[in-house]
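Of the protein chains in this complex, one is absent; all others appear in place.
Letters A and B name the chains as they come in the text, with residue numbers starting at 1 for each one.
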Amino acid sequence: MTNPTTAAGNNPAGESSNDASEEMFVAPRQHLLDLDDLSVGEINDLLDSAEGMLEITGRDIRKTPALRGKTIITLFFENSTRTRVSFEQAGKILGADVINVTASTSSVSKGESLLNTVKTLQAMKIDALVVRHPHSGAPYFISNHTDASVVNAGDGMHAHPTQSLLDLFTVRNNIGDMAGKKIAIVGDVLYSRVARSDILAFQKMGAEVTISCPNTLIPDEWTLGSTLGDETGFGGLKLARNVEEAVDSADVVMALRIQQERQDAGHLPSLREYSDRWGINAKRMALANDGALLMHPGPMNEGVEISSEVAHGAQSVVEEQVRNAVAVRMAVLYALCAPGKSSRIGGSESNSGNEA
Amino acid sequence: MAARKLAITGGRVIDPAQGIDRIADVLISNGKIDEVTAGTTGSAPDGYEHIDASGKIVSPGFVDLHTHLRDPGQEWKETIVTGTRAAAFGGFTTISAMPNTDPVQDSAAVVDDVMRRSAADGLIRVLPIGAISIGQKGKQLAPMGELANSGVIGFSDDGNPVTDANLMRQALSYSVELGLPIINHAEDKKIGAGGVMSAGTVATRLGLAGVPAEAETAMVARDLNLAALTKARLHIPHISTAGSLIALRTAKESGVDVTAEVTPHHLTLSDEWVYGLKGVVPTTVGPEAYDTNTKVNPPLRSRADVEAVIDAVSEGLIDIIATDHAPHAATDKVCTYNEAAHGINVLETAFSSVFQLVDAGKISVVRLIESLTSGPATILRKDIGSLKKGFSADVVVIDPGSKWIVNPEQFESKSVNSPLAGVELTGRVVTTIYQGETVFDLSDVVASAGAKQ
Partner (left out) sequence: MTNEMERVLLTQDDIRRAMTRISHEILEQNRASSDLVLVGLQTRGVHIAKRLADSIERIEGFRPIVGTLDPRLWRDDPEVASGQPLMPSDIPEGVGGKPVVIVDDVLYTGRTIRAAMEALLDFGRASRIQLAVLVDRGHRELPIRPDFTGKNIPTARGERVQVRITEIDGDDAVVLGREG
């Protein structure tokens, strides 16, 4: 029953694509749902743009008219102060009107609520919907029912693309070209959208990614001590046997938050055991390369997945990640909502002769 | 109404119960089969209405052991009227109504009411299935003797598994003297742990919680062992994994009285359909992914499991095909994957979808028809599913070359939750006759082409 004709632009073999084409802002991109369909060139453009945005966030007057008259709604079905605030700030610095909507998933009739909420918002002219939802795929569903641009601020266990962009931005600003660098991600992979998105993001930029976590927190079909094939969608990902193996000679060590729910669901005997066996502390950090970065998407459980010493130590760039969040989200919102963003008159390499 | 005389001539008549596979005529009168002739004259005898079936296949009407009519209780999804119409369109002349209605069919009162209304309003034959436990809550046995008297053909708590092994053992044991099968939805929900699709590469990429195959195989193994212990009849619904088949084979070889069914979707769709591209695996996930029309229980499995169940039904290890027709309204499907209800709308696409396997050489057309007619009839121990003289004239005419594109908006079913929308299929039921009367004719549908409902 499989239809042998491929959908437009899709590759039926399921290979992961490390597409190195340098197209810049080619087709008007309407949504940012995940990083998997951004080319390396597009990612680099967003990161370049974020540099410009970062400078603006450092000014006394943090306001530009770029998205003036645009309406951005943050639609969060999960609590998250920091992510929501950074999106709100990003939109406001760009001059947009930002409205925050908090919604609940435990409403009267399940799906009706989400669909009706989106349709109601659709009736008011909005330009962008920044969505965080506990169900994987929710932003994809929403994008099918609205004309607004949808930005995925985290969907279930699936993806958190803006987090990965700011992680890439942070690494790039500290280390430069990521090709061939070793990234170690330690923590819950099965349930973590940050892990999934970061793996894809760093692999796309040419880095070698290794993960380490309890066997209960990776999919059953993955085996510790192996390297994944392309058919998994994460081709090249190394699964370390233990955390020491993962961080050894790493250029970046990313510690992920481990949640109490994992212990409650029986995946871990205790958070203390997790900390003993996988916690990133000074001794483990010492196995990484000199000058290796220590990262964490936040909020941190100090003493569990990361010791206080390294969390606030010299190698930690956690605060930088937080600062970069607004700039990266500004770049994303601008890329999606700025009018006529896609057309290039006169080309970008040759001169701006027709601009001034 | 039953006085009609009908001759269906010149078709390839396939009646596995009688070992018939030849060009012949089928003669019907008074609602019963009179004869399957030795050859064809190409014309009808005097006084007979004539259906010219040359180039077509003529088979007994299909028999479904697993249908969710949603009536009583959820009539916005389907009713006895719309469900039996959908069945007729799909070539089914007998369906078996699962008891997970509201109220549950766990008492004679409810079953009798469903039977009365089916006889009055249903377009084709509806057989009742009784609940295993009261309210399907899995705590206390339902009054199985009383239900047997009302005519149930078996007992099931579908879509809940009987999680208490002791209750399952008692149900099997109690059913022995009634001679009716226990049909347990085999799913260990603890192993499944909240998964919404099959565990595997697709689930990992999409970030959806996965149900491992072992959630089914573990309980199938338990049920087979209990059936052996109690010497009862066990019928395994919607079997879907290679692991379950291993246990099934061993059990059959050692004499356990077990039969098994597989659904059309588990024979033809894999977990890759959740990407929303009709089974194509994309390099990047797009907005068509998380297609809730693929959400079903048991979930669509890996391609390896699909191949295994195809081989098993072809070989006969899996006895029959049953639809598990599960209509759902838009509110239960137009939502996130996690929120969506489990179930696929099957009756009107069942035959055509599995017919693709015949073209692909995976199963013979005779075996296919057997799995839809004499196979189920044998499990039911009823005189249906065959063109034997004196049997109810339930006949289906199939055009094996007809190409059509599935359009759920045109379904007779009240619901449209099929993942096959837009898929082109080859092979189609063109006429369905029940008790000698035509209950579906494709040429009428094509002529009127009106919007349903």
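Following the convention adopted for this analysis, a contact is a pair of C-beta atoms (placed from the backbone, for glycine too) under 8 Å apart; a residue touches a chain by one contact, two chains touch by 3 or more.
Here the structure is a predicted model, which means the values were calculated and not measured.
All shown chains touched by the missing chain in the whole complex, by label: A.
Touch with the chain that is not drawn comes from one residue among A:G180, A:G266 or A:P339, which is A:P339.
Among A:L54, A:L114 or A:L129, only A:L54 touches the chain left out of the display. Checked against the hidden chain, the listed residues A:A66, A:L165, A:V186 or A:L271 yield one contact partner: A:A66. Contact with the chain that does not appear here is found for just one residue of A:L46, A:L114 or A:I218, A:L46. The missing chain lies against subunit A, touching residues 24-25, 45-46, 48-49, 51-56, 59-61, 63-66, 94, 331, 334, 338-341, 343-348, 350-356.
As a working rule, only the chains that are shown with their structure count from here on.
As a whole-number value, the distance joining the C-alpha centres of subunit A and subunit B reads 44 Å. Of all residues in subunit A, only 1-3, 6-7, 10-17, 31, 33-34, 36-37, 109-112, 114-115, 133-138, 140-141, 143-144, 155-159, 193, 196, 219-222, 231-233, 265 touch subunit B in the complex they form.
Subunit B contributes residues 193, 199-201, 203-210, 212, 268-270, 272, 277-287, 289-290, 331-340, 353, 356, 423 to its touches with subunit A in the complex.
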